[in-house]
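All protein chains of the complex are present and in place, except for one that has been dropped.
For clarity, chains are labelled A, B, C and D in written order, and residue numbers in each chain start from 1.
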Amino acid sequence: MLRVEHLSKSYGRGKRRKRILHDINLSVGDGELVGIVGESGSGKSTLARLIMRLESVDEGSVSFTANGNFYASCQIVFQNASAAMNPSWTVRDILKEPLRLMKGDRDAYILMMLGRVGLEEKHLDRRPSELSGGERQRVNLLRSMLVEPKLLICDEIVSNLDRLIQKEIVELIQKMNREMGMAILFISHDLKVVQHLCDRVYVMEGGGIVEESVKRDGRFSFTHPYSLMLFE
Amino acid sequence: MDKRKILLVLISMLLLVAVAGCGKKAAPAAKENSLIYASESEFDGLNPILEETNVDALLFRGLFRFDENNEPKADIAESFDMSDDKLTYTFKLREDIRFHDGEPLTADDVIFTIESVLDDKNASFLKSDFLEVESLKKIEDYKFELKLKRPFTPILDKLTLPILPKHAFNGVEMRTADFNSHPIGAGPYEFDRWDRGNSLTLKAYEHFHGTKPSIAKVIFKFIPDSNVRALQLASGEVDIALLDPVQVGELEKRNHVKIYNIDTADYRGILFNMQNDLWQDVRVRQAFSYAIDRVQIVKGILKGFGEEAYSPLQKHAFHNEDIETYSYDIEQAGKLLDEAGWKKADDGFRYKDDRKLSFTITTPASDAVRVNMANYVAEGYKSIGADVNVAALDWSAITIEETDAFMIGWGSPYDADHHTYILFHSDESSLTGSGYNFGSYSNEKVDALLEKGRLSMDEKERQASYMAFQEELANDPAFAFIAYVNAVYGIHGNIEGVKERTLGHHGSGFLWNVEEWKWNDR
Amino acid sequence: MLEAKGLSVKINGIPVVTNSSFFIPEGKITAMIGESGSGKSMTVAALLRMLPAGALASGEIRFMGTDLLKATNEEMAVLRKKEFFTIFQDALNSFNPSVKMDRQLYAFSAGRVGDDQESFRKKMKAILGKLSLSAEILNQYPFELSGGMLQRCMIACALYVKRALLIADEPTSALDKVVQKEFLKWLRLLNESGTTVLIITHDLDVVADVADEMIVMRKGEIVETGAVADVLARPTHEYTKRLLDSRF
Amino acid sequence: MTVKWIGKRMMLGALVLFIVSFLSFFIMHASPGSSATAYYGGNAQTLTTAEKERISEAFALDRPLIVQYGAWLKQTVQGNLGVSAKEGRPVASILGERLPNTLLLFGVSMFFIIIGSIWLGMTAGMRPGSLLDRGLSAFSIASSSIPAFWLGILFIYLFAVTLGVLPSSGTGSLGGDGGFVDKIKHLIMPASVVVLTHVGLYARFLQESVKAEIGSYYVMAARANGVEEREIRRGVLRNAFIPYLNYLGVTIPSFFGGSVIVEALFAWSGLGQLLVKSVMVKDYPLLMGGIMLTGLIVVVSLFAIDVLMYTLDPKLRKGELGG
Partner (left out) sequence: MKSRKKLVFWCSLLGLILAMTMLSDLLATQPVNEMDLDSVYSPPGEGHLLGTDHLGRDVFSRLLQGGKVTLAVAVLSVALSFVIGVIYGGISGYVGGWTDSVMMRILEALISIPSLIFVLAFQAVMQGGMWGMTFIIGVTGWFTTARIVRSEFIRLKDADYVKMAKMFGTPVWRILTGHLLRNSLPPLFVVTIFNLAGAVFIEVSLSFLGIGIPPSIPSWGNMLYNAQNDLLIGAWWIGVFPGLLIFLTILSINFIGEALKNSGRRRFHA
């Protein structure tokens, strides 16, 4: 469904020009749970932005096979849940934003979906600052899921959360993947989460993918030294 | 960023201030033999035939000079003869007079000066005074002949004209000559320094032909704000200042200030600019003349330092008391406006053919008395249904010819011709000529009477024509006269020798005998 | 070495740490673990006597015979200088951005033992070398270095001064996994050289990796203490169990 | 400090002056029929036709505005600011007479403001909770809410009229050459008014940034490790100074604007008074010149502050925040 081929990206000008990504190849199939692991500065977030067409591609291509509006079938959830929500809007307004063009009863639809991510009606009239970290990330996830995308990119969505909440969110994502058949591209620096959640994983280092591994019998096997070091 | 260092600097600064403070106490010990005059405005230039300033009397002298009674007395002229037909004058000059630069003052200089006044290129404001001059002829170095076209009595008055040194204008245009900022005259004081925006310093001229000045320096300090003038007089920073009437009471309390309340021929009035068709109907002008409560103005704004005005020659021997004085009469004013077709509408204002009875009185902002008068008058005009605004602007932002009405101030203590011909004769319109008829006032009868007054040699006849002129002017007013304003000067009490005489416009001429003044404590 | 009894901290009357008692044995690495808001940082602040305005601590914290809560400001200043070494989470902000590293490292290390510039340079360069840091950094400004390098500089200073107790408040959470591992290695090295370590963290992996003893905090209370191996194998408190469960 | 950096700053300064001149020129000359009187000024009546023509030609008055601006710019770059419409003298020489006075007032009051605010701000910021700390912000707001001219009037009536210890206005006494002491005496009141209405503002800014620094992470880290308090303060001040300098730079224009009013009030014959006067008399060439000179002074002050910041802030020096 998603296919990235020979993707490269550089920033800056002249002497300061720095290559952030080079020759990235990856793919995500329908309903797949794919992980990308890398340390800070490995280019994971840039990759996410390029896939989401938030920035232009220097070289290579990103193709996405789905009809209609790209953003109706591919969505992203950002790491910082507070920053992803307009602080002066209520949760209701925030959730309605993607449904601007939807016909029918939007409120009823939101109410129905609310339960699926473990939120309640009382949350609707609160502002982001009045929610807990976990609740915020749920609202965030829900907003992206409201358009029922085929692919959801999660960019470090659990990194800022406490362990127990991380667990809940990860389970929620698993559930969504199962119930809605939504493909997930899960980007994280936390190997253990990725190991636990994903079926296939790419390891990134310094702007390139060094290894791809498929989970067999509940575990991955790596050969590249960097992956080995990461996964010990 | 060391705190101690900062503290050190701070302390040293404090010391500096303290030193300055101590210095203050030491300063008054050395009293200079100089006189500081608070001048109301700075001059554009000092050429007396291009601009009238109150420095002229100090820097320059003319063939004649007004005395205590405002009569012309021979000064540079030693003597003169008049032909029987009263057309030819022969002047003999004093031979001992030198300009400040040491050059002798000769007949050439006198002739040059009068010719310069008459030269259109120079656009001298004095030109009208010499229109009757037919020719000038040098006879000897110190003797010349002046021929008139017609007999012209005030010529001796006019010959108080300051004499310019011819040699200072060799090959230069008078309008742009360096002379205008570095004048050379033959008066008791010579030019010393002009600190633009600040002050003008004159120093005593040691070879002066008259009374040798006792005060070494006269400094004109430019202080446009009357409040600041009064303040500096109070604090002793200046020695003489013309005061606003309201300030007098407070300054009288200061021991070192002596108040001179001097009668003037200086009146204020509203100039109707005839360019504005509002004034074409004489009834409108009369109405606005009636609707001024002069008694209140003299009492409230002038604090009694003045009197109600109705004629430009009220302080003159030819004064006509039997003319319309326009004493405050709103009913009469209303009636006149009704007659002129200005009808009162529901909003309380008058209208004629959808035009509102409305105009603006422009007044120089720096003159508090004029501003107050304008404001008071404008407010009072509401009662006759006129919507009158006041624009108080800086002098140099004012073009009188472009205003609807202007708060004018004029007056002359000298010959009746002075400041009447140049103001009211239609040939003197400032639009077409170089005169002071800013409102383009035009009345054939007035023109004729003014000409007769100036040319007649018979005193009786002159009086008659000026009396008639006053009557005609009252019936067809060019100005709505408001009040004569006394010149109230505050002077340092230690100055002696001040001689009062009826002063001109804005108290000008107060310094007329400054060479006779002296400090009794220095 | 350090023992807290009935320690409570209130901020403007609201309790953030309630009646906690714990013990930090000498020569070992003790980890204090808890989620955000569990009161672990406030506990550290209390024992350093660096509580924010409006906070009040009661109870007792004994360090080598002195009650830290009752010590005078001067005594406390001396203790902080002579007995403790403290590392904070945010290495990038732990240094003054506009002062060169040599000056700051001097203040953190040699300045506390009274060494002069010369011996400081010599000794510091040696330690930096051991931590695989170039001596170049001494002439650089903090913003020119990475978080990992700065955190290592802190370790270098700790190695330099060799204080009795090292307090590290979330020292690894801003670091990448690989750098974090390195850091823990140096921490162990420091411990082996005789310094008792108190490490505050929310990361069970860190605890498992480096600590000997652990203290679990939750909502201002201590719910479980014990040797790391014991607790990980047989957690007694419900919360600890859930915490262990949440590992992936 | 690199040549490139200086060059860049200077280019920026020149750009500022260009924009200022462009805008002022168009504001002044865009109004209908004003361009001619702009040059004749109050002399319009007394000028002869020939002179008017000469002026029209010299300033290209009959050409489009942009050409006039071009003519003006060309002359200005060559150092010729034209001739005052009112006084008929070169604008440059009039400005030259006024400049020293303005610089004196500006310099002296700025000096005291800086010294005073550093001292107040540091002391207050370093002693949280002290009387000074608590009082400074109230003083700062109160003092900056007093219109300077109002304070000036009160001063004049107190010190000049009632007590008679200081001259009420002007730049120096007349008649006697009071020299330096006399100048200082005349300077005290205007400078005090400027200083008093500004010092609180700057002191408070420094106080707040010192406080912010003291509460910052690195101070906590240093204190927890028993770093000498003096060493900490030194670092704190250095850092607190950078925003303070920045603030100084940001506010210099309005500070300068404020001194225009003080100059006018105290008849301090500087640029400010000249500007006000040239507005009143519509002396556009003089006004243009005055504006340009004011702009130049501000640009130069900002440049000086930039240089200071550059030396103080290593981040700037290392190009982290370049631009």
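Definition applied: contacts are C-beta pairs under 8 Å (C-beta built on N, C-alpha and C of every residue); 3 or more make two chains touch, one makes a residue touch a chain.
Since the structure is predicted, the reported quantities are computational estimates derived from the model, not experimental observations.
Engineer: I'd like to know which visible chains would be in contact with the absent chain if the whole complex were considered.
Structural biologist: Result for the missing chain's touching partners among shown chains: A, B, D.
Engineer: Among D:136, D:221 or D:291, which one is in touch with the chain left out?
Structural biologist: Within the whole complex, the residue contacting the unshown chain is D:291.
Engineer: Among A:18, A:100, A:122 or A:219, which residue is in contact with the omitted chain in the full complex?
Structural biologist: A:100
Engineer: So one chain is hidden, and I want to know which residue out of B:99, B:179, B:208 or B:376 touches that hidden chain in the complete assembly.
Structural biologist: In the full complex, the listed residue that touches the missing chain is B:376.
Engineer: Contact with the hidden chain only, please: which chain B residues?
Structural biologist: 225-227, 230-231, 234, 244, 246-247, 249-250, 293, 296-297, 299-301, 365, 368, 371-372, 375-376, 378-380, 389-394, 397
Engineer: Can you list, in ascending order, the chain A residues touching the missing chain?
Structural biologist: These residues of chain A touch the chain that is not shown: 52, 54, 69, 71, 75-76, 78, 80, 83-89, 94, 97-98, 100-101, 143-144, 147.
Engineer: Just the residue numbers, please: which parts of chain D touch the chain that's not shown?
Structural biologist: 12, 15-20, 23-24, 27-28, 30-31, 34, 137, 141-142, 144-150, 153, 157, 161, 250, 252-254, 256-258, 260-261, 264, 275-276, 278-280, 282, 284, 287, 291, 294-295, 298-299, 302
One rule holds for everything that comes next: only the chains that are shown with their structure count from here on.
Engineer: Using mean Cα positions, find the chain sitting nearest the overall protein centre.
Structural biologist: Chain nearest the overall C-alpha centroid, as shown: D.
Engineer: When the contacting C-beta pairs are counted for B-D and for C-D, which pair yields the higher total?
Structural biologist: B-D
Engineer: Taking the mean of the CA coordinates per chain, how far is chain B from chain C in Å?
Structural biologist: 89
Engineer: Averaging over Cα atoms per chain, report the distance between chain C and chain D in Å.
Structural biologist: Comparing mean C-alpha positions, chain D is 51 Å from chain C.
Engineer: Find every residue in chain A that makes contact with two or more other chains and list them.
Structural biologist: none
Engineer: Could you draw the chains as nodes, link the ones that touch, and say if you get a line, ring, star, complete or other?
Structural biologist: Shape of the chain contacts: a line, open at both ends.
Engineer: Give the pairs of chains that touch; include all such pairs.
Structural biologist: Those chain pairs satisfying the definition are A-C, B-D, C-D.
Engineer: Which residues of chain C touch chain D in the complex?
Structural biologist: Chain C reaches chain D through residues 48, 50, 77-78, 80-82, 84-86, 88, 90, 93-100, 107-108, 111-112, 141, 143-144, 157, 167.
Engineer: For the complex, give me every residue of chain B touching chain D.
Structural biologist: Against chain D, the touching part of chain B is residues 1, 3, 6-7, 9-10, 13, 16-17, 19-21, 23-24, 27, 30, 32, 34, 36, 44, 50, 121, 123, 175-176, 196-199, 201, 217, 219, 221, 223, 225, 228, 231-232, 234-237, 365, 393-397, 399, 401, 430.
Engineer: Using the touch definition up top, name the residues of chain A that touch chain C in the complex.
Structural biologist: Listed in rising order, the residues of chain A that touch chain C are 39-40, 162-164, 166-167, 170, 189-193, 195-197, 229-230.
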